[in-house]
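The complex appears here minus one protein chain, its other protein chains still in place.
Chains: A, B, C and D, in written order; residue numbering restarts at 1 for each.
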Amino acid sequence: MSILAAAAAATKAVAFKGPHLDYHALAPEIVLTTTILLVLMADLVVPEDKKWVVANVASFGLLATIVPIVTLALSGGSHVRSMVGGSYVVDDFALVLKGLFIVVGYVVALMASRYVEEGDYYEGEFYFLLLCSILGMVVMASSRDLISIFVALETLSIPGYILAGWRKRDLKSNEASLKYYLLGVMASAVMLYGMSLIFGFTGSTLLTDIGAAINAPGPAGGHQAVVTMGILFIIVGFAFKVSAVPFHSWAPDTYEGAPTPVTAFLSVASKTGGFVALFELVYVGFFGRSDVWGPLFGILAVLTMTVGNLIALRQTNIVRMLAYSSIAQAGYILVPFAVAGTSPRAAQSALTASIVYLLVYAAMNLGAFSIVIAVARKTRSGEIASYGGLFEYAPGLAVLMTIFMFSLAGIPPLAGTWAKIFVFRAVLDAGTGWAVALGVVAAVNSVIALFYYSSVARQMWMTPVPDDDRTPVAVPAPLIAALGITVSVVVAIGIYPQAFARLGELARLT
Amino acid sequence: MVAQNIAFGLLAAAMVAAGFRLVTTKNVVRAALFLAIVLGGVAGIFTLLGAEFVAWVQVLVYIGAIVVLLLFGVMLTRAPIGKEGDLDNDQRWTAALVALFVLGALAAVLADAWGTQEIKFQGVQRTAAVSDSIFGTYVVPFEVASVLLLAALVGAVALARRD
Amino acid sequence: MLRNAWLIPLIPAVSFVLILAFGRRLPAKGAEIGIGAIGISFLLSLVAVVQWVGRSEPREAVERHLSWWKLGGVDIGAGIHVDGLTVMMLAVVTFISLLVQVYSTGYMEGDRRYTYFFAALSLFTASMLMLVVADNTLQLMVGWELVGMCSFMLIGHWWEEEANSSAAIKAFLTTRTGDVGLMLGVITLFFAAGQNFNIANLNRLALTGGISHGLLLTGGALLFLGVMGKSAQFPLHVWLPDAMAGPTPVSALIHAATMVVAGVYLVARVYGVFWAGFSIGDGGINLIALIGGITVIIAAALAFVQDDIKKVLAYSTISQLGYMVMALGVGAWTAGVFHLFTHAFFKALLFLGSGSLIHAVHSNNMSEMGGMRKRMPTTFWTFMVGSLALAGIPPLAGFWSKDEIINGASHGFTLFMVVGLLGAFMTAAYMTRAVYLVFFGEYRGHAHPHESPKSMAVPLQVLGVLSVLGGLVGTGLAGSKWRFSNWVRFDIPGAPEIVKEHAFNFPVATLSVAVGLIGIGIAAGYYLRNMFPRGAAEKSGLVRTGYKVLVNKYYLDNLYIDGVVRSIQYPIARAAYWVNQHVLDGAVNGVGIGARKTAQVVYDVVDQKVIDGAVNGAGFTAEEGGIVLRQTQTGRVQTYAAFLFGASALIAVGLVFFT
Amino acid sequence: MYLNQFLMLAAVLFAMGVYGVLARKNGVLVLMSIELMLNAVNINLVAFGAFNNTVAGQTFALFVIAIAAAEVGVGLAIILLIFRNRASVDIDEIDAMRG
Partner (left out) sequence: MLAAWPVLLEQPVLSVAVFLPIVGAVVLAAIPKGREDVLKAWALLVSLATAAVGVYLLGAFDYGDAGRLQFVVDTKWIPVINSRYHVGIDGISLPLLVLSMVITVLCVVYSWDHFPEPHNPKAFLILMLLLETGMNGTFAAEDLILFFVFFELVLLPMYFMIGVWGGPNRQYAAIKFFLYTLFGSALMILSFLALYFKGGQTFDIPLLIAQGGTIGHSTQVLIFAGLFMGFAIKVPMFPFHTWLPDAHTEAPTVGSVILAAVLLKLGAYGFIRIAIPILPDAAMTWAPWIGLLAVIGIIYGALGCLAQKDMKRLIAFSSVSHMGFVMLGIATLTTFGINAAVFGMVAHGLITGMLFFIAGSVQERFKTRELSRLGGLLLQAPRLGWVLGFCVFASLGLPGLAGFWGEFPAILASYQPAQGLQLWVFRTYMAVASVGTVFAAGYLLWMLQRVAFGTAKSEFEQSHIHDIHIPEYLAWTPLLLGIVALGVFPNLLFHVTDKAVTVVTSGVTQLASAR
């Protein structure tokens, strides 16, 4: 892409001096883009029956993308590489999350491979769009100004809209796509309006400038109101992305209708993308106005946890149940935001908490969805009831699902526990009465959540096999790999949380 | 200045009227045309604000591309060209309420914020300046946007394609 | 031997284990182990007695103890305290136990749980002996509870019938109710004595004013609650008659001679506390004496209306225990203990006698006996001896001890002296009645009674002899050294002498004997009237007068019946019995039933409905909330959009205008 | 010229867009309403750009226009897809999944 920039520079007046670009820092994006193009090419040349090649190209591309991330991480010093006037920054925060996005993308690719193949959907385009979306996320992790954030957001969303409808002949899939699309666009409209207000007040799109302008003891009164409204609208835009109540309503329908791997992708990757944007905006841009977003996130968190859990109680479809569960989980991730404003230290431990939670959440949710895919291969059903007696004919899957479920519920010694403990820690670190109240609400919610998580376990272990069909479940190799990755993360982190905790601590936002 | 204000007045009136018809008309094709009017108005506003490049892009991309695209959409979904029964759903009043509420909130805040501040007019922005900023500060999003358009294209084709 | 008195309880304990382990495989099914062991213990006890008596006066109690457990710097010891009282008890317990075991070989022959029976007896003896030698209240309490359990096991020996097991449970629960008092008393005194369970120390402190009177009174009263349970004092006596459901040897050993006197023993042992606590020295009325007194009368009255011979004896036991408690209550320590000593012999004798009768006629009811005099001579004579001893006819054992009690009461406790005399009268009367119904008249049963085997007869004879001579230990005849009051005495080194000896008081003695005789006379006259020799009228005026009297027997009958017997037998006794069965007993059973009822209510309402309901309720509301919230998920995208914009605008307004 | 006259115009357009999005049931019309909202945003951006005398506003607007085009394309594709499967573009009939 630099070529284009150079060309552009050449044609322009001498006055224009091309921006300095750190290609090492951009390496992940470049590798990924290259992969995207390769996939497109491959899709064109490879015959219909050899599409798995495309899948492999995509997977290897993703793995290849990890390399520059690692090298960046290892290149010494406090690896903060700021470009184009600080609108694009590659620091530990960015690296941790890029790594997460890439790995998640890889796991999703594994989950999807057989699914897409057997469902004879467009395979090449599928991976192409998947990678585009991941590119958007990777960019999001480094974006530090409104425009980049907006573009990154759309880049990670639009392929999502399309993928949600990938089962073209399935009405539910269409419906999922439409709902996701419409609400997504509207949310972006609201967000854009908010951005325009912020831009209007600060005269800059750069988050650091915005932060400075907002913190500056500027003209009081009306402008503060504008800022408030701007912040609110922007946050609403992303609250939609992370499916926070009351902006969650698309999630269950879309998750249920979309192809399961896509659901997994949306519920983990694009949700994380939204959170990443929120981190950047809140901790860099709007930090001075915690009086606005503090209570806002407080309300969102409480609503999200409670509503998500309560509705999840009533679900009979596993995917829908997981949808509401992931809403509730988003609630726990929002909790630290609410208390981040009380003190710099609180902000730090809040950020750590959220990031640790995201890392853990990715692992356990993807795992759960992998199981759903695997089981559906046999039962062809998404009903929780269809899991009856799974332990008898597929003990492996049952045990894994149990692990994921109870990890989501936060039962020691699984990774989920630590995610929650870090959230509680952030809350108590803030120490204010409201914070503690929030913590108690979260605690109570985590108990309510146990109802439905354990109900799945109950089905698998304690109820007889429906219509006594004990034919074993054939799990394809890629899926096994996906399960292997996820479960080992869940268990390993459960035993030695320090690993993720350290990542969460490294990922500071400056 | 006066001329500009008159121009603004006319444009604004036209746009609001067209916009209103757009969301109320019983005829889909007409709606598209009203949309064209609004968009044209927006282009006018841009010129008023000295953003000529953006204004032209607006004309080309929106009126030239998007409106046409939408018209195709109208055709392809075989919407009757003439009057059509009811294009609204049953939550019209809720919609109106919400819309007015939003308008009220926005108006109140904006009025409160920028009261009667003037835009100090510094003449037309050189297009070069725009391109400098695009290829300077915003080069990364620009490149990403290209990928995005590609993705949208491929995706749209994949979805819409009859197979 | 005094220093090694701990061996005496240990041996039966070991035998208990051995019997359980090998009993079944032995020729005599384990009886030999039991008897052998207890025999040894008995001999050792005798040695102990001799050694003790042989000691130079004033005799120092032997104290030995080792550390049992330590907590927070408090060292709780286990040990032995051997003095006159101890050795006396050791001898009695081992002796009676020995006889009873010998007797049981015959009585229990062919019983399904023969071996187990002997094991239980051994365990009981061990526990009882341990209670006796204990040098601290805690250890005493341990023994106390253990004997309670043994009594439970043995009362319920024939648990196939529910009645028996229920009786066992009733006995255990009633005594345990008392034991609550005991436990709290022990605890109170533990702290009162500066975190120390030791008894000697406790007595010393109590008598030297080392403990406040209030604490002593509380502690004493609490302890006495335990005593009332164990020694079947009014109103906690109700379990003892039911306890007769057990095999007769058990009744003889546990419910006459040994366990039931544990309460008395406890009072005697920690007498310092009671003396100071209830200020017995001041005379007048105090709780102990009062309870004792009431028990004497109530129980004796009840004995009149029993048909079950064992119940007669049971009530008589209760009333005799009342004597002992009363004695201790009026400061006649020696008398009380001495009565304990003698009573053990003749009451065991009576029970074993009744056992031999029951063995013969296969029934407890006197209405199915009668005329046993000829059929079972040994039993008859021994039983007669026992009865006379109980009735307090000189020179039998009972006379001396009972007389001492009344004599003691006469010093400042006139009321209780009267009670004592009245009791003596009634005792004599109801025993006569029992004897008549059993041995005289015609046989009314259906079995073919015959004299019991040697194994049963010999113990009877031995006890008979002792019932005759046992009392003499209390008299000068025993020699100054061996005199009971000389070697069994309550003296705490370093504490003032509190027990005063009262010289034998002839008027009192005559009075008590007279009362006894009258009792027998009236009863005998009433029951045995047709045995008066005929044709003696001519011989002398005196007899003629008597004859006249006897001719007008209806007049006499009426006199006795209406004047004396009925007035006792029917109104009072029946009333008392009714009260006993319905009020007290009912109360006890009622408590049981009531507890069950409340339990049911509490469980059903509070536990299942309220508490559990609260929990489930919480769950329910959560589910309800879920249902309601689901309604918001209409499935229509534009409704969602409305949420989106509406919510944003609302929150905006909220944040902007209200913060 | 006052800044606010532009902002108000934008606000009105935005509100109209909101109404259209909520009240119209023809999918295509909903898309049009969305465009209305996006244009409102653009007016804001350009106006603020002029007000703050920076080109960033225009740049932002350009990005919005470009991406709006992409969105409309995708949106139409989805609507066509649905039309093909159910021969209707009334989006208020699409409520198979709820609760």
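Heads up, the rule we're going with is that a residue touches a chain if its C-beta (ideal position, glycine included) is under 8 Å from a C-beta of that chain, and two chains touch if they have at least 3 such contacts.
Keep in mind that what you see is a predicted model, and the values were worked out from it rather than measured.
Peer 1: Name every displayed chain that the left-out chain is in contact with.
Peer 2: By the stated touch criterion, the chain not on view contacts A, C.
Peer 1: Among C:Glu60, C:Asp307, C:Glu497 or C:Asp607, which one is in touch with the chain left out?
Peer 2: Only one of C:Glu60, C:Asp307, C:Glu497 or C:Asp607 touches the chain omitted from view, namely C:Asp607.
Peer 1: Looking beyond the chains shown, say which of A:Leu21, A:Ala376 or A:Ile421 touches the absent one.
Peer 2: A:Ile421
Peer 1: Given the contact definition stated above, which residue among C:Leu43, C:Ile169, C:Leu422 or C:Ala478 touches the chain not shown here?
Peer 2: The missing chain is touched by C:Ile169.
Peer 1: Since one chain has been left out of the picture, which residues of chain C touch it in the full complex?
Peer 2: The list for chain C reads 67-72, 74, 141-142, 145-146, 149, 152, 156, 159-162, 165-166, 169, 172-173, 176-177, 179-180, 183-184, 187-188, 190-191, 592, 595-596, 598-600, 602-604, 606-607, 611-612, 615, 619.
Peer 1: Residues of chain A in contact with the chain that isn't shown?
Peer 2: So the residues of chain A touching the unseen chain are 352, 391, 395, 406, 411-413, 417, 421-422, 424-425, 428-429, 431, 436, 439-440, 443-444, 446-447, 450-451, 454, 457-458, 461-462, 496-498, 501-502, 504-505.
In this section, only the chains that are shown with their structure count from here on.
Peer 1: Central chain, going by Cα centroids?
Peer 2: If we average C-alpha coordinates per chain, A lands closest to the whole-structure average.
Peer 1: CA centre of chain B versus CA centre of chain D: separation in Å?
Peer 2: 7
Peer 1: Approximately how many whole Å separate the CA-defined centres of chain B and chain C?
Peer 2: 105
Peer 1: Please set out, as single numbers or ranges, the residues of chain C touching at least two other chains.
Peer 2: Residues 630, 633, 635, 637-639, 641-642, 645, 648, 652, 656 of chain C touch two or more partner chains.
Peer 1: Quick check: what residues of chain B touch more than one other chain, meaning two or more?
Peer 2: Only 89, 91, 94-95, 98-99, 102, 105-106, 109-110, 114-115, 132, 137-138, 141, 145, 148, 152, 155-156, 159 qualify.
Peer 1: Touch graph of the chains shown: is it line, ring, star, complete or other?
Peer 2: complete
Peer 1: Mind listing the chain A positions that touch chain D in their complex?
Peer 2: Interface residues on chain A, with respect to chain D: 146-147, 150-151, 154, 158, 161-162, 165, 168-169, 171-172, 174-179, 181-182, 185-186, 188-189, 192-193, 195-197, 199-200, 203-205, 252-253, 256-257, 314.
Peer 1: Using the touch definition from the top, list the residues of chain D that touch chain B in their complex.
Peer 2: Residues in contact with chain B: 1-9, 11-29, 31-33, 35-36, 39, 42-43, 46-47, 49-51, 53, 55-59, 61-63, 65-74, 76-81, 83-84, 89-90, 92.
Peer 1: Looking at the complex, which residues from chain B come into contact with chain A?
Peer 2: That would be residues 105-106, 109-110, 112-115, 128, 131-132, 135-141, 143-148, 150-152, 154-156, 158-159, 163 of chain B.
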